[in-house]
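Left out: one protein chain. Kept in place: all the others.
Chains: A and B, in written order; residue numbering restarts at 1 for each.
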Amino acid sequence: MEIFGIPAASLVQSFINGLALGWIYILIAMGLSLVFGTMRILQFAHGEVYMLGAYAVYDFVVLHGLSFLAAMPLCMATGLILGLILERFFFRPLGGEFLPTIMIALGVMIVLQAMATVGFGVTPKSIPSFAPHAVEVLGLRLGSDRLIAVAVSIALILLLYLFLKRTKLGLALTAAAQHREASLLMGINPTHMSVAAMAIGSVMASVAGGLMGSIFPINPVMGGTALMKGLIIIILGGMGSLPGVVVGGLILGFIDGVAPVVSGAATAAIAPLFIVTIILVLRPQGLFGHE
Amino acid sequence: MSKGLPVAWAKRSALAILIVLLFCVPLVLRNDYWLFVFCLAWINVLLASSLRTIYRTGELSLGQVGFMLLGAYSSALLSMRLGIPVWLTMLIGGLFAAGMALLLSFPVLRTKGVYFSVLTFLIAEIFRLAMWYMPSLSGGPAGLSKIPPPGTINLFGITSIGFATKSNYYYLLAVVVLFSLLLLQRAERSLGFTWMAIRQNDDLAESVGIDVRGYKLIAFVIGCFFAGIAGSLFAHFMHLLTTDVTAMFGMLTSIYVAIYMVAGGEARMAGPIVGAVVLTLAPEVARPLKEYQPIVFGALVIFIMFFMRQGIIALPYYLRRWGRRAAAGQERRLGENGTVR
Partner (left out) sequence: MRDKRLWMVSVAVFLLFLPAVVLLGNHCANAAGPKELKIGTIMPISGPLGAIGLAWDRGFDLCADMINEQGGLKVGADRYRIEFIHEDGKMSPEASAAAANKLVHQDKVKFVMGEIMTPASQAIYEVTKPAGVLHILTYTQDPYREDMWAIGADTPDIVLLMPTTNLAYRAFFEYLAKTYPNVKTVVHAESNYPLVRIIEEAKRAAQAAGLQVVGVERYDFGWSDFYSFATAILKHKPDAISMEHCGPDQAALMIKAAREQGFKGPIMSLGSASAVFILAGAGAENSHDIMADQAYAGDPDAPAAMKDVKKRWEAKYPKEPWVDDALMPWDEVWVLAQAIEKANSIDPKQVVKVLQSMTKPGSLKTTFGPGYMGGLKTYGVNGLLVRPAPITVIQGEKIKMVKWFTPVVP
């Protein structure tokens, strides 16, 4: 059976391809969305947290011989510490002003990237895959490492969802992300929210990096692409809206997977940007955003 | 202290001396390499200044590089494919960029703040990718090469000035950029007050009858025009254009241009100029540091944001402040002016 001259099997396969990676990008975008919603800053260094998460796992697994399972909690700890340091020493002193925070985030981005280059070298490094085989289901194939990465991502997102909906801190965070001024009126401490947002966001980013690192070779400049994808997702879904992130991520995953097969590299590159541009103009708050 | 004629004259003569010195640079630097760097600095100065014009209305455009691309390619292609003299195509390049800005202003100026910045960022990237995937226009991965320099000027038949050499191009850049800065300064003088009002609070400005959209449009178009001119200057200087992501028109450059402006200090006209010059020369001076060089650059940016938020040109203000603080020995929190939003 063929659609647009392409075997249906290929189309479905491409759909699965895109979705698989989409979930990891959703992890990244979640953090970006939380931080933007709560702190109202565009955390340009988020991609570098992701990159350092990947290198952390590389360091633990390849250089210190830990198993992947043991390396993951350490990777989360790295992300947590990085996020807390960034919030306390780089973002908080600036008082949330627009231009200085963007500049600082950019400066941090440049420095972290250079530090990774100095520390690990430009040569792409590989983390031995924790699941090197491919799995076949109903004629569709996917690397097991991707499947597991998707599973972990979904699990984390569900955990985050439970946290946000069931715990007091989580509810406060949701409120702060949705509408900052109103949450201030409700007596929610903005500093605590900033800390929580950065902490959670950075942990998720570093886990995403670790997962991605086991599928692809890692290099010091991988943060840039991740940031771009995250940005696209949160604009699609709506900055500050968490269900929006999931929807946006799935849409982007779909385009990333299907466009190269159906219409080639040009569309795959330009289409997401184009769509996001239209959304920014017509409905800047995205599909699910507020304000 | 009376603000009188003597100060105005002192200011003007200092500026004049500065300009004379700038023109003497090629004579002092007998080294083509540093001339090359200084030429790039001039182009960055124009870019950063064009960004500042738009920022006067309160919007940070992260897409100046996209309009630079438009100017560069239109000027290059017109002069190469249609044989139009470079002097004309450079101007057309700027006009094309301005025209696109006008066209895009309808959707773009509907957004504000972070959304505006992200939108301009994405638009620049779309321009780049579109060019990349149109190899008939952009030369594809091989790029557009053999872009001609501006035509030689014949001075009354006595002598002619060619622009293939770096020193002559330096003079060209100096003249064009200084003239552009003059124009920008003029615009600032007539419109700057209104722009400032819009920047501080555009709803309030609208409520007192200022056509916010119109003024923002003017700033945006002017800014993009000069970005386009910077692009034309770049094209005929490098003789080569490519839309590779690692090259000039990639995402990182827009970020650098914004850094030049902010690090230099955007409150004054001279801010982006100083920022662009210092931050173009710094990486070259730091070349021996090799892979540590970006760390120095990034650290510099962070340092400036923490301790000299108004930028490098506010250095005397900060020096006095630190001096006062050291003398008094006590913490005094002074209000920051000029930082809004």
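The definition used in the following text is that contacts are C-beta pairs under 8 Å (C-beta built on N, C-alpha and C of every residue); 3 or more make two chains touch, one makes a residue touch a chain.
Being a predicted model, the structure only gives us computed values, none of them experimental.
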item	value
Touched by the hidden chain, restricted to displayed chains	A, B
Given B:145, B:185 or B:207, the one touching the chain that is not displayed	B:145
Residue among A:94, A:177 or A:269 touching the omitted chain	A:269
Hidden partner interface residues of subunit B, rising order	1, 3, 7, 10-11, 14-15, 17-18, 21-22, 25, 28-29, 31-34, 36-37, 40, 132-133, 139-143, 145-146, 238-240, 242, 244-248, 268, 270, 274, 277-278, 281, 284-285, 287, 290-291, 312-317
Touch residues of subunit A, complete complex, unshown partner	6-7, 10, 13-14, 17-18, 20-21, 117, 121-124, 126, 129, 132-134, 136, 141-143, 146, 216-217, 219, 221-222, 225, 256-261, 264-265, 268-269
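The working rule: only the chains that are shown with their structure count from here on.
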item	value
Rounded Å distance, subunit A centre to subunit B centre (Cα mean)	33
Residues of subunit A defined as touching subunit B within the complex	36, 40, 42, 90, 93-94, 97-100, 102-104, 106-111, 113-115, 117-118, 224, 228, 231, 235, 239, 265-266, 269-270, 273-274, 276-277, 280-281, 284
Residue ranges of subunit B touching subunit A (in the complex, touch as defined)	60, 107-108, 110-111, 113-115, 117-119, 122-123, 125-126, 129-130, 133, 251, 255, 258-259, 262-263, 291-295, 297-302, 305-306, 309, 339, 341
